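Apart from one protein chain that is not included, each protein chain of the complex appears where it belongs.
Here is chain A:
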Amino acid sequence: MIDAVGSPQSLLLLGGTSEIGLAVAERYARQRPLRVTLAGRPSDRLDAAAARLRNAGATVTTVPFDARQPDTHTEVIEKAFADGDIDVTVVAFGVLGDQEEAWTNVDVARELAEINYVAALTIGVPLAERLRKQGHGSIVALSSAAGERARRSNFVYGSTKAGFDAFYTGLTYALKPHGVTVTVVRPGFVRTKMTEGLKPAPLSQTADQVAEIVVNAVRNRREQVWAPAAFRGVMSVLRHVPRPIFRKLPF
């Protein structure tokens, strides 16, 4: 159960090596005894992630999860819930890809769509069903500022995140009467392995800064947050910049 001050007792990380997801889990584990389930592709990286959380005091198990095998996703959720209720689920898997390839190479475009959007649904639907029966819990859905308005520099990724964002925003409404809170998180540029080698955009942040925002949002049962919070204002301006000008902006 999530207690009165917002500390969960169990957490499922979909995308078990996500740096943002791990930063969230680590913050919770430092507060309280935490049971963590890492769902991800078996790898040294996944083992290292488990070790990192054990170091922070958590009890960790792993469940194999490949976003590109949607037929297995219901089973992944069943396994993840086998040890009892899950208080917080962080939906953190995703790929950025090479954007020039993404709009010119059909395989790359499809990979982005299958991981970032299709899998978000095929895992999200059984997840929502479990939480509905459970009558409590919280989903943290890592969307992206890139989904807000298509940009020349990353519109394939942006299009998948737009779909992701709409689905989890809708779940916010659908699950609320069932005692489940969904928090859609829209980070800007976060310095993790996903953005390695890219030039940091303005207001870039660390995974831990995003994690702090997430932890506060879950405590206050917020349904939508930007990271950093200032992005909300920036975005509401950008949203209204006329298209002829917007397309010429340097990002």
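Here, a residue touches a chain if its C-beta (ideal position, glycine included) is under 8 Å from a C-beta of that chain, and two chains touch if they have at least 3 such contacts; residues count from 1.
Heads up, the rule we're going with is that contacts and distances are computed from a predicted model.
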| item | value |
| --- | --- |
| Name under which UniProt lists the unshown chain, selected from "Sulfate/molybdate ABC transporter ATP-binding protein", "Xylose transport system permease protein XylH", "Cytochrome c" or "Decaprenylphosphoryl-beta-D-ribose oxidase" | "Decaprenylphosphoryl-beta-D-ribose oxidase" |
| Hidden-chain contact residue, picked from the options A:31, A:206 or A:224 | A:31 |
| Omitted-chain contact residue, chosen from A:61, A:74 or A:134 | A:134 |
| Where the missing chain touches chain A, by residue | 1-7, 9, 31-33, 85, 133-136, 177-180, 216, 219-220 |
